[in-house]
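All remarks here apply to the structure that follows.
All protein chains of the complex are present and in place, except for one that has been dropped.
== subunit A ==
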């Protein structure tokens, strides 16, 4: 699938932002700086998502189909979370009382936003690598870890980072196995497989198209073990080390976010749509 910068930024920044807001809402580390960081990250992520739309001014229409569309649910959950948490945030900024109930409610809405974002991808049966429970789990784990940096003790955050690294590594390996085990072929997709091996003789195009750009092509780095390891290192191992060495949490968070950006880039470029079977005939991330 096409790895668009706006969507990578959106999932990364809003994930960390809503994670931070959830932690602040639960009263883990309430200070004006934490609230501002949470709102800043979440807002930046949501604004980035607008750049993905061909008609961003029509984005308000996206609230209409919440009964069926995870994208619509994500929009509702995000707005609800930001509104509900506005009161506890404002109270923290002016040094007022801690609004525990609204904070907890808002934290729940933050987690619902992150799950909805993940479900936009996990609900797509046509992208086998995404159509799995590991996607919402990973998104929640990334948001939760990102939310720890500014709110919890460095030791706890470091532990969360190490656990995240293990999870991300496992998802790479299990995802590869799961897609390979499906054994989807061009013969299956076209329905011509019963009479022999199906080879692409000529493509229906003389240049790139929306379909090839969006669903079929992958970056040269897709499936690269080196990049996968680097994403684990930046998202989990390095921030854990930095925190234990006494680096300021904000600096460790920046390294963590760089790792999540790389891991999201891999998430998009390594996933392949089944329509790719009509073109290149396989769904594996790496080239032979």
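Quick notes on this one:
The criterion applied here is as follows: contacts are C-beta pairs under 8 Å (C-beta built on N, C-alpha and C of every residue); 3 or more make two chains touch, one makes a residue touch a chain; residues count from 1.
Just so we're on the same page, contacts and distances are computed from a predicted model.
Name of the non-displayed chain as stated in its UniProt record, restricted to "Nucleotidyltransferase substrate binding domain-containing protein", "Lipase", "Fe-S-cluster-containing dehydrogenase component" or "DNA modification/repair radical SAM protein": "Fe-S-cluster-containing dehydrogenase component". Taking the complete complex into account, A:75 is the one of A:37, A:75, A:143 or A:238 that touches the chain left out.
Per the touch definition above, the residue from A:5, A:56, A:96 or A:248 contacting the chain not shown is A:56.
One chain is missing from the display, and on subunit A it is touched by residues 1, 52-56, 58-59, 61-65, 68-72, 75, 120, 123-127, 186, 188-192, 195-205, 207-211, 214-215, 273-275, 278.
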